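Of the protein chains in this complex, all but one are displayed in their positions.
And then chain A:
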């Protein structure tokens, strides 16, 4: 658990919006003066591993999710899938719905990201029985 927390603190912010429609697909030329730069795949893999921990606890889920939302990117559907499954292991439906809301909020003006993410997550949502915020009517104040 502590290693995971350490890994989180080492990674810097990545200014890369990841989505299928290609508009700002250019990788941020974040030139560190030394050290290897983490690729997108490595970043995703690290986070998927984090959420896939079988005995993840509620604190780790909250910490992971809040940290991930703090980054300058919208998480890939596979990371969100792992997070939703972590919510299932923790019997926390409210957090699962909250994660979907946060993704929509995180996309900001790029309105096409959220429908894409939902589309990719649909099998998981159906399997676990997670409603979208729209289904519950909380997407409108």
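In this text, a contact is a pair of C-beta atoms (placed from the backbone, for glycine too) under 8 Å apart; a residue touches a chain by one contact, two chains touch by 3 or more; residues count from 1.
What we mean here is this: contacts and distances are computed from a predicted model.
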item: Hidden chain of the complex, named as in its UniProt record, picked from "Cytochrome c oxidase subunit 4", "Presenilin", "Coatomer subunit alpha" or "DNA repair protein RAD51 homolog 3"; value: "Cytochrome c oxidase subunit 4"
item: Touching residues (missing chain, whole complex) on chain A; value: 61-62, 65-66, 69-70, 88, 91-95, 97-99, 101-102, 104-105, 128-131, 133, 135-141
